[in-house]
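This is the structure, below, for whatever I ask next.
Excluded from the complex is one protein chain; the other protein chains are retained at their positions.
Per-chain residue numbering starts at 1, and chain names A, B and C are given in the order in which the chains are listed.
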């Protein structure tokens, strides 16, 4: 045993959830050595395992590097060390060695007590104030804020893999192939939505304009009306297309009822934007009786939040759109608070945005016709997502039909 | 006017069908010059136009090159010249300057009479025998066969664009985007199938195993049972998956009713192949009562042809598979004879194969979740195809539901 | 002839550029009738054609509908009518019947004189002030602004198809297949960039972070250093990845020189953002010598503009990012002014945004590994774009190599 060594321990479904595999990987990838000092494997499905490892590096620096990574996989030092804190040197500047968060449940050892970090998101830092720890984006850092630095004293609990439940996450593997029995997947998703809602869970929908284009707007509107959606996170395009469809029957000038192009159809898009500006806002259009159906209409009627984040490609954008993306992020985050399930449909931009804000334990369902889009979201860190590669225009109506069957 | 010039004329919906555009393009692309000598534009929608052009080249060779291309776009020389014929020097060898066919309706001037070429397909040659002309693949050429050479004396009639009908080809443009109102497209396709069938048209389905995998096998079986499909062109995989699903409930080991993986599931695939070998053939399985549902079952019951073409990636393959692809091509071609509509679903291999055998006037609908696949088929010459980018597992059930509604 | 008829005329490469085809299409699609009253076809390649049509509708309304569409395709009434103008009722509200622009060169008949509309973009309106007409986005409309309404008095000139040049737009068709000879396409693109630049044309690059991820950042930096790029339009991610790569050698934690994952690599991303905040801005980093290579470094050194538009999915975002998307649009537009060529690489968001701001005559090259992305941009109205489906990481280095060869 070299003198550059350290003991770590780890608990949980080590083998089943691949935690141990990842820890071994990290050590080997970094050229470290290790010994398994102790290992108690859970003898039954629900029993957690325990392992104690001795990790060796070539130098103290090398060892520290390894430990930092190992901690990120859920291990903790056997001898607990409190987190180190350093003051932010300026507004919007973190101390150099700031701890960069994951989206896993995270605790920090503060004055020898484990404190849960609030508001967990990936790629942020942890600010400690009055004995409380919260995950904080760089632009919210104020000069003097105490920020966690280094990796010691931080404990991560990766979520366990879903098991044996009848929920859609358990029965489908991780792969997101288009070769799945669509109708049955729709049924499973419907059951999961129904069950989540029944147990009081908050469900949000992140959606792009293809929902309207592919003819699925009526189904989404219905899901809202029936109470299965607690908020919409989207951009300008979804709202404009939805209102264009609700008032003129077209989506970017295409008649949604038959896919043909309307006369002067492309103008409808701009006409819709103008109509909202004339009314002053979407909710005003509803009040004046100018908007009487659709996704946004149902949101206004149900009084559920709809956050429209601006983007550089917006036409208009509508008066309801939050053009400052930093503000829009905060509004998204508010709505996402306490979410149990997030359904992401046909929008890489807003889906990745939302994924970045979610703790790893929130259920995420991504529906898109493009497999690379689905894969990309997971690669960007929202690896808990269940990817469904299908045609939104056919899939969402199936989901809403199934939910109506279950309700009866 | 140089001495290297020639007059050609062309008739039809010259402007509307872009024939004239293409002719001008060809001349310019090849560095030729032209004058419009006469041009009568149809003054009403259904009146054909007429144009006479003088085309000039830099040399006789240059002019000939241009003319050859111009003829391919539907123009003919004002002074009709009979086709030239040359004898094939050997079996399976065409004369050097053989005329290579397109998939358009083609006539040849034979002893000063226009003769329609039979059995039209692209990329073949034309053999003349007893005053009859037929489109012939290279492997069917016998030594001494008289083959059309050069480009003169050949008249092509490109099909007109569909217009003003209510059929799905007229209302959708040429682009194959995934952003279409799926449910309404399904309805349109259903109406087109219904109408084609009602008027006695023959409809064929070219399909891949994803039909079964995505849970659409029941819908296809139903379409056959109801009499809307007159033949299946496929490979080994569709048949094996269909029979695996019909007898064991799985597709490559995945339980189709819920997408979960069956125990020892992957073995089911091989088990199914063995079951067919044991019975001797698919129709024997039906006779023995071992196969009682599914696509192949309905084919056997309805006595409609199912041609299974072998491929290098086949497991087994089943005794019913034609492992010689040259033979399989002939069998495909027989079934395709007189087809009015061909529906191609989730198989690039068999779709391109079938596309190669079809005259341009046959309606082709291609359904696939991958846009590049749909585009590729069109790029390969089956440009008349209507591409629908959707999830087969959701789309085909919609089509079959819609047809059942229309029937009532 | 019914009494609901009107004469229109159209000039240009009517047949070659398919203008006439589109006009006939529009009339037929809308159920109108027409007669060709006069038609002079250009007898040589460069001679324009002329056509005069009598269009009939079933009612005056029907006729007007047809005329509106026909005008959009480039026809004008034989009896010129001045445009109608109406005052905007409120700030950011257009009059009901506002004329919605295309991205084609547009003139309006104002006091019997044709006036060119300035600052042409699609999906905007036209404001007339002091005898000048300019294309104006809805949010810039002030109460009382005189806005063009209806369709009469507006003349559009669709761009001609490129012809016979050696530029990359002429030799490739419109289709954007991945099956192209990549190395030769790269050479053609390089020649086009070189030629455009040599003749003083402004070239802009719109790019996504995949440029860095796929290892093409060095090539883009080189193109800037050599003077071939006059501005960068991008978002936060390109800048962060570029600076992460320039300072730490990684892109989202992946070592770019070999594709392996760096230790604590994902942290590098946040570390980079913090470094820029610490310096205050990207240009400050350059001044302090903390940023010494890469795309943004070259921009700062060359003093060419780089506009970073904020998006909802940004990490950080960097202090240099314009988080208000309405402001960012204006900044994009300023840089795009007078552009001759725009190269769009691996970013659907910023490419569509830029496409929306460009007149149709600007050359657009879109490079992406996903064919649907390329197609989508064109479907959204930037139909003049040349789509190249390739791997950016291999393609851009080829382009930069070729340019260096040509320079010699």
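Structure notes:
The working rule: a contact is a pair of C-beta atoms (placed from the backbone, for glycine too) under 8 Å apart; a residue touches a chain by one contact, two chains touch by 3 or more.
Every value quoted in this text rests on a predicted model; they were computed, and no experiment measured them.
Here is the thing to keep in mind: the chain we left out touches A, B, C in the whole complex.
Within the complete assembly, C:369 is the residue of C:141, C:369, C:385 or C:403 that touches the hidden chain. Among B:94, B:126 or B:217, only B:94 touches the chain that is left out of the view.
When the whole complex is considered, the residue among A:48, A:253, A:319 or A:372 that touches the unshown chain is A:372. Although one chain is not shown, part of chain A still touches it, namely residues 15-16, 18, 20-21, 24-25, 28, 33-36, 39, 41-45, 163-164, 175, 177-178, 371-372, 375-376, 379. Contact residues of chain B toward the unshown chain are 29-30, 65, 68-69, 89-90, 92-94, 96, 98, 100, 123-125, 138-139, 235, 261, 263-264, 266-267, 269-271, 273-274, 277-278, 309-317, 319, 323-329, 332, 348-350, 352-353, 356, 370, 372.
For chain C, the residues touching the absent chain in the complete assembly are 171-173, 178-186, 188, 210, 213-216, 251, 254, 256-261, 369-370, 389-391, 393-395, 397-398.
Everything that follows uses one rule, which is that only the chains that are shown with their structure count from here on.
When chain centres are set by their Cα atoms, the one at the greatest distance from chain A is B.
After Cα superposition, the angle needed to carry chain A onto chain B is 180 degrees, rounded to a multiple of 5.
Per-chain CA centroids place chain A at a distance of 32 Å from chain C. Chain centres here are Cα averages; for chain A and chain B they lie 45 Å apart. Spacing of chain B relative to chain C, judged by their CA centroids, is 37 angstrom. Contact with two or more other chains is made by residues 178 of chain B.
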